[in-house]
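Of the protein chains in this complex, all but one are displayed in their positions.
So, subunit A:
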Amino acid sequence: MAFLDFRGGSGRVQIVSKRRATCGRHSWSPRVGACVQRTHLVRKRALLGGSNKPRLHVGSGAMEGAMQTESKIRADSRTEPGPRGPGCSLRHFACEQNLLSRPDGSASFLQGDTSVLAGVYGPAEVKISKEIFNKATLEVILRPKTGLPGVAEKSRERLIRNTCEAVVLGALHPRTSITVVLQVVSDAGSLLACCLNAACMALVDAGVPMRALFCGVTCALDSDGTLMLDPTAKQEKEARAVLTFALDSVERKLLMSTTKGLYSDAELQQCLAAAQTASTHVFRFYRESLQRRYSKS
């Protein structure tokens, strides 16, 4: 795993500073060797069970009063455990990083009852047939919970891959491959958004240089036009339209969008605005979880 991302560049300061935090106690120098040693030490300690560094961060994700749109907001009235607060809110989410020993980076993201496990290998050796001369080859593999991967998985893999390609600085690692493997652990709605979040956290854990973080947000529109964020499986089934967006952390730009169902142009704008507001909370959660992880090392 190369550490070439340390050589400046304001866009990457966020990620870099986190890594630097881990090397704070050593006399850090911009050589490949120095930080690798430190990471190995940390991992070894974790394996031996000696680390008391918190890896699990739980966020509440509630966002009452944050909605600025004029859309009708319906209070969530499900009977599932942990109901959301009044107003349009995201489900309870949690993230755990560095839980697998073999991949370079791994993360598990939980949104309500939907859970996805992601592992990142890279930058690593690439097949000659797949190599690109000036940037890294990104590959995404999505495994469903049951059954063999089908055409729908391929389509989702393409969406996630294109989103990652937009943020990962592939030009720093030409002729290498970065593989993101996602395993669906449980699916209770908003699966694609959860996959995107897990992939982002895993890429951060692996130390892959990125120009921004990204997150996935799902919106559902039901037959009378009410907007629901982060719908459950039941809500998705009953909805008239389900829209999933991937947004970046720097300017909340739209990176990816995929939709299902019929909706009007105005409704699209409404959903996009709601998704942009919701993404602030997800990014805040990312930041808190990373801060917690690196502050106690």
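Couple of notes before you dig in:
Quick note on the criterion: a residue touches a chain if its C-beta (ideal position, glycine included) is under 8 Å from a C-beta of that chain, and two chains touch if they have at least 3 such contacts; residues count from 1.
Keep this in mind: contacts and distances are computed from a predicted model.
The unshown chain of the complex is recorded in UniProt as "Exosome complex component RRP43", chosen from "Mediator of RNA polymerase II transcription subunit 8", "Calcineurin-like EF-hand protein 2", "Exosome complex component RRP43" or "WD repeat-containing protein 46". Within the full complex, the residue among A:Ala94, A:Ala107, A:Ala136 or A:Leu159 touching the omitted chain is A:Leu159. Screening A:Lys145, A:Lys253 or A:Lys296 against the full complex identifies A:Lys253 as the residue touching the chain left out. In the full complex, subunit A touches the omitted chain through residues 151-152, 154-155, 157-159, 161-166, 243, 246, 248, 253-265, 268-269, 272-273.
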